[in-house]
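Sharing a structure below in structure tokens format, with a few things to ask.
With one protein chain removed, the remaining protein chains of the complex are shown where they sit.
Let's turn to chain A:
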Amino acid sequence: MFELLGVPPQVLMGQLLIGLINGSFYAVLSLGLAVIFGLLNIINFAHGAQYMMGAFVAWMLLNYTGIGYWPALILAPIVVGAIGIALERTMISRLYKLDHLYGLLLTFGLALIIQGLFRNYYGVSGLPYAIPPALQGGQNLGFMFLPNYRGWVIVASVIVCFSTWFMIERTRLGAYLRAATENPELVGAFGINVPRMITLTYGFGVGLAAFAGVLAAPIYSVNPNMGADLIIVVFAVVVIGGMGSIMGAILTGFGLGVIEGLTRVFYPEGSAVVIFVIMAIVLMIKPEGLFGNNA
């Protein structure tokens, strides 16, 4: 077996896998943030709370109604997305003409309230959510052992990210979305209902967060703070990739997950800060982000 700089391949591959899994969550979450920011100009600080809600809705479906993982993967994003739509209609839509800061403050406040409510009713110790039977066990790949569920998380994230990218960059609906991101007034003057498109886009972005939450439920324990811990890193990912860039958010998400994993192998002390160091460097060299444009 080969060794790289004295690191056994099992360790390297193991951390690479963890990196890819973290990267999957970074990618799906930063994708949702990028889609929302692109069209709404809102920095959705409630994204982490909405991710947490996705995991909790999956848990509630299972424990209160007996609905299992697979339906929850569809239902939880719909439920949380619908809550997002209600928030957009009643509160967020009032802020579009104001500075970004107001949207950030509102969604940050909403995140605190949502997390507080869940902490109040469910505590902070975390609730278990079992891996669905079809994905238990794992594969021995020779150089490492790959748990099936972790493989599924990566595959599902790649599929969701690619589908979202395809929908936005290659379809008629996506063309409306891109055009409305650039010039909503003119798109409205062509007879398109832009406010409804904005509402649905927010619901979709929130649904993506909830989807990531359901994916995360069997890996991390379901607890009210799970989103708050993650969202700060995800924001760094979005800043590095460039606000509003779809492919940028996806590639940066996976890429930074892997870089973080590798840092854990070669310089464990740096793994918690490596993403922020990269963010600082990117901001100095290319403030609009790796995939952002100046326009």
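Before moving on, here are some points about what is shown:
Here is the rule we go by: contacts are C-beta pairs under 8 Å (C-beta built on N, C-alpha and C of every residue); 3 or more make two chains touch, one makes a residue touch a chain; residues count from 1.
Quick note on the criterion: contacts and distances are computed from a predicted model.
This complex has a chain not shown, and the name its UniProt record holds, of "Sarcosine oxidase subunit alpha", "TonB-dependent receptor", "Ubiquinone/menaquinone biosynthesis C-methyltransferase UbiE" or "ABC transporter ATP-binding protein", is "ABC transporter ATP-binding protein". Screening A:7, A:175 or A:232 for touch with the missing chain picks out A:175.
The chain omitted from view is touched by exactly one of A:76, A:92 or A:194, namely A:194.
If you put the hidden chain back, the residue from A:186, A:232 or A:272 that touches it is A:186. Think of the hidden chain as still there; on chain A it touches residues 172, 175-176, 178-179, 181-183, 185-194, 295.
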